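Left out: one protein chain. Kept in place: all the others.
The block that comes next holds chain A.
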Amino acid sequence: MLMLAGTTDLYEKRKGVYPRAVDGFYRRLKWAIMAITLTIYWVTPWIRWDRGPYAPDQAVLIDLAHRRFYMFSIEIWPQEFYYVAGLLVMAGIGLFLVTSAVGRAWCGYACPQTVWTDLYQHVERFIDGDRNAQIRLAKAPWSVGKLARRLFKWGVWLAIAFATGGAWIFYFADAPTLQQAFWTGQAAPVAYATVGVLTATTFVLGGFMREQVCIYMCPWPRIQTAMLDEKSLVVTYKDWRGEKRGSVKKAAAHPGEYGDCVDCDQCVAVCPTGIDIRNGPQIGCITCALCIDACDKVMAQVGRSRGLIDYCTEDDAQAERQGAAPRPMMKSLLRPRTIAYFTVWAGIGLAMLFALGSRTRIDVAVQQDRNPIFVRLSDGAIRNAYTVKIRNMEARPRPMAVSVAGIDGATLWTDAMAREEAGATVATTVPADSVARLRVYVAAPAAGPQRADFDFVLRATDKEGGGDRETMSFERPE
């Protein structure tokens, strides 16, 4: 090894991948998913959602500055972040579910890296032509024409990258306002920095890194390799049917000697990661299924049945190799493992929905003054002071009343009132979507236990009502 160190380069230069255009069921599925995901990405920040005058009207908004997360009718405060954690757990288990059922479907269809690379490859084909033209252009020496083509292509890529990076920031601020500020140079520096970074990463990852991201950078293929089992759908070249490879002519000349594979290499030509699926399952296969489309087309042309390359589980592959008929794909979806994943996934989802439906939108938190703990008043009564924080998580101001329960003869008032105005309740209006801080004095007769527990009771006095309470203690001198 030592002897080789000077001569072996650890870096392998990327081999160009120039996938050929293909049409078929999976290609159309990819188109549809690309259209849906990109539409969701670009349109979502612009959807308006009326929340009244006190809250933003953007349907999906991650308001980091004010620590609020809005998603349609749901508003999440920072202390409710467990909903987001729950969503992330669901996303994780959802990936387990999808992987165990249909293999690396996420990689093949929905992963942003796949979607944007796909989009960039379409641009590339539009400008440079299909696979062969691209290879020719790549090999051609630099000329004015090649440079012009390259600059044009990179320009379009950059425009897409800029639109991608640009859309991201709209999730974090009011989109129309931010857009105006962005173009007039008034937006926050972090907005420009974010757009810059995401434009650069999109341009580089989608235009140049491409399948290298999947093969070398992304941890997910490794994890998925562990998630897949013999009952997961993977794109499979049915070698028992295809081998030995040979052209139609050869097969006609030597009946029975050749399999169905005509060795046309179309499956390699269309592969966006540049692998040969006929070598068996491999880390480079993102199961985009474009080779299935390509092969099916060729099989139709040569009059052989489709599915030489097809989604197939390892178990089914074994059975088929032994001569069983191909099983329909759907059969592999329902099995204990996928049902277990689905149950957990749906359980978390239902639990979150229940929690969301039953959560309270007002909250009281009280802190007692510790220095001094109590004050003797001139009429002999004992006064304790508390800081009462009332959280109104609704997007409208709400009238609320604070009272105490559990101390005989207690009266309360705030630092904005005189003791003469003390009573059984203190009324206040808590502004929309905010926390009100009240300094509350509670006075009670000196006769009583040295430490008595009582409740601060918060009630919303509008017609919707609701409330909260917190147990505190009232302290008296010995």
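Here are some notes:
The rule is short, and it goes like this: a contact is a pair of C-beta atoms (placed from the backbone, for glycine too) under 8 Å apart; a residue touches a chain by one contact, two chains touch by 3 or more; residues count from 1.
Keep in mind that, in the parts below, contacts and distances are computed from a predicted model.
Missing chain, UniProt name from the options "ABC transporter substrate-binding protein", "Cbb3-type cytochrome c oxidase subunit", "Phosphate transport system permease protein PstA" or "TonB-dependent receptor plug domain-containing protein": "Cbb3-type cytochrome c oxidase subunit". Interface note for the absent chain: among A:248, A:283 or A:375, the touching residue is A:375.
Which of A:383, A:398 or A:459 touches the hidden chain is settled by the complete complex: it is A:383.
Only one residue from A:144, A:226 or A:418 touches the chain missing from this view: A:418.
Take chain A: the residues that touch the chain left off the picture are 2-7, 369-372, 375-381, 383, 385, 415-419, 421, 441, 446.
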